[in-house]
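Removed: one protein chain of the complex. Kept in place: all other protein chains.
Going by the order they are written in, the chains are A, B and C; count residues from 1 in each one.
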Amino acid sequence: MSSEIYRDMILDYYRHPRNYGSIEDAEIKVQESNPLCGDDIELYIKFDEEKNVKDIKFKGRGCAISVASASLMTELLKGKKLDDLLSFSKKDLLEALGIETLGLNPVRIKCALLPYKALKIGVYSHIGKKLSEEEKHILDYESESQQD
Amino acid sequence: MSSEIYRDMILDYYRHPRNYGSIEDAEIKVQESNPLCGDDIELYIKFDEEKNVKDIKFKGRGCAISVASASLMTELLKGKKLDDLLSFSKKDLLEALGIETLGLNPVRIKCALLPYKALKIGVYSHIGKKLSEEEKHILDYESESQQD
Amino acid sequence: MCPDLLDPEIIKQDFPIFKRRVYGKRLIYLDNAATTQKPRQVIEAMREFYQDYNANIHRGVYRLSVEATEAFENARKKVAKFINAKESEIIFTKNATEALNLVAYSWGLNNLREGDHILLTEMEHHSNIVPWQLISKYTKAKIDYISIDKEGLLVDDEVDRLMEKRPKIVSITHVSNVLGTINNVKKIVEHAHKIGAITVVDAAQSVPHMQVDVQEIGCDFLAFSGHKALGPLGVGVLYGKRDLLEDMNPFLGGGDMISRVWLENSEWNELPWKFEAGTSSIADVIGLGAAVDYLNSIGISRIRKHEIKLTKYALETLSEISDLKIYGTNNLEQRGAVISFNLANIHPHDLATILDEEGIALRAGHHCAMPLMNKLGVAATARASFYLYNAESDVDALVEGLNKARRIFKL
Partner (left out) sequence: MCPDLLDPEIIKQDFPIFKRRVYGKRLIYLDNAATTQKPRQVIEAMREFYQDYNANIHRGVYRLSVEATEAFENARKKVAKFINAKESEIIFTKNATEALNLVAYSWGLNNLREGDHILLTEMEHHSNIVPWQLISKYTKAKIDYISIDKEGLLVDDEVDRLMEKRPKIVSITHVSNVLGTINNVKKIVEHAHKIGAITVVDAAQSVPHMQVDVQEIGCDFLAFSGHKALGPLGVGVLYGKRDLLEDMNPFLGGGDMISRVWLENSEWNELPWKFEAGTSSIADVIGLGAAVDYLNSIGISRIRKHEIKLTKYALETLSEISDLKIYGTNNLEQRGAVISFNLANIHPHDLATILDEEGIALRAGHHCAMPLMNKLGVAATARASFYLYNAESDVDALVEGLNKARRIFKL
């Protein structure tokens, strides 16, 4: 049952979002929104000299799932290497949230993935990699295939 | 059966259209076309001093039904008074053609009525009567209700 | 039982979908403002068309085509009668959105220019905002919005103030799909006509639920969708006054809307076909005809009465839930059967997910009215919207579901 998602952990993250706020001098600043509900997220990442994530914060409005997801994601990624951000996958996030097996419907998975999408767009543009047609498509496709 | 319409009379009128041609100095000149098939008709009417139809002719391209109908209509109206043209009805024409009882379908009845429509538009505009919203609607309605 | 009142349980029997279970529970469908369910009669009319007389219309001499044309134009007659219009004033589009775009493009591109004003309201659906934004980019006309008060009603003074800018066109929703507000469109149309403006009414949320008479309202154009009125998806309606439609440029170009075409230019077909380019969604139009028949057989005023009763009950029972904020007016005369609300700080999406498990179909989001959300100061709301098959037991289930959400969220 999908209301099982509203376990204490998720509710706690929702009530007390971790890493909430903005970073003035962040190297990565992204804004993404979910056209389906109007929710949006701003994601900020600041690196140290070794290109490890020194600080990561988010802001925005969203449902319990997207806010918990953003909280958890920022916790997971703090201190990580740039390469880790690149390899961080959709699956990693959903597993950490523990919602892979709940049969959550695709619209709600899209909520959970809003921070992920912001992350990917931000990181790619940070490394100056102009996404190819194909890669953009894959990124979009991921969200599309989640949506339907 | 509707192919009964192709009786000798109709075929004869089709092969040998009566009053075919144009009238240079006609008082009434109208062009009407059937958007459904691209057929068109030009109708010419000339009055004498007593406002009787001195000459009436038609030109154009059409199917056997519309050409026969135009032929017959012009025959019927030659010598008639202007008032007669005004009172000449759809029913008069269809009866004369003998197709009222044949169960001809509405699309084809529209063919038979193309000359009639040209006549009405021409005569109304000749007597300078600006058709009201309502009257135009009725004229159109007739053709519409024939069409469906 | 009072014969004047509907029995939704009896009506439900006409709707095959209510046989289905959702997670083993009965379906409680409360998203009627998005789209309505379809009665057997509508589904059957379409199936019958495809199985018995499917053919393209208007230009076919053969039997199937004649039958299809007759059924198609017959549906137009029904729709015309339903809103008290003439047949030649009923244009079939794919939905209300296309109908509104038709006016924006066809009338707007040809009549608006820099310095002109377009008047809308803050409570419009995106379908009555974005087309005007697109046209205003092409023409440089400016859009003004009539603001709403705390109850969700248009502010009269603002109407007066903005009318003084002499807008060329005034386009206003009849019933808000978020607040339920019923606007006095007749009065606004009168005012607009006094200053020479063209008037458009977005009747997507009114035609299905209450008597709408275009002569009585007096508007120049009126748009709605079949699928929100028990009809199929894929057909909308634009009503337009004959004189205006005659003077207007067509919108979509193509088959059926012309009388003659040459390489250089074309002559348009008569009304209403001048505005119906390409092959129409014939089955959907015929289905809409069947929906109108069905609505007539029940009686639109009985439907309205039923909805008022249900809305009253819902407003009362919902207001007993603490931390629940309802938007819009409490005056039932000025409100359709739409109730938007928020429960404490539970995000509407989370609410909807919890309710879904109870078989309750409820909308959560911005309802295609983001400017209105901004005005209300929220990102989203939950929305329950009723129709003739909804019963008080559906409201009870909603209340129970909301209480469950409270428990889950430990409120």
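Please note the rule applied: a contact is a pair of C-beta atoms (placed from the backbone, for glycine too) under 8 Å apart; a residue touches a chain by one contact, two chains touch by 3 or more.
Fair warning: this is a prediction, and the values are worked out from it, not measured in the lab.
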* Shown chains touched by the chain that is not drawn here -> A, B, C
* Structure fact -> Contacting the left-out chain: of B:63, B:82 or B:96, that is B:63
* Structure fact -> Touching the hidden chain, out of C:127, C:311 or C:329, is C:127
* Asked: Given the contact definition stated above, which residue among C:52, C:157 or C:392 touches the chain not shown here?
  -> C:52
* Structure fact -> Even though one chain is not shown, chain B touches it at residues 1-3, 5-6, 11, 36-40, 61-65, 104-105, 108, 111
* Structure fact -> chain C positions in touch with the non-displayed chain are 16-17, 20, 22-23, 27, 29, 31, 34-35, 37-38, 42-43, 46-47, 50-56, 59-65, 94-98, 100-101, 104-105, 109, 122, 125-127, 129-134, 137-138, 143, 145, 225, 227, 232-236, 249-250, 252-258, 260-266, 277-284, 349, 352-353, 355-356, 360-365, 368, 370-371, 374
* Since one chain isn't shown, list which residues of chain A touch it in the complete complex. => 33, 35-38, 105-108, 133, 137, 140-141, 144, 147-148
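Everything that follows uses one rule, which is that only the chains that are shown with their structure count from here on.
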* Distance from chain C to chain B - Cα centre to Cα centre, in angstrom -> 44
* **Chain centre separation in whole Å, for chain C relative to chain A (CA means)** => 36
* Structure fact -> Shared-interface residues of chain C (touching two or more other chains) are none
* Multi-chain contact residues (two or more partners), chain A -> none
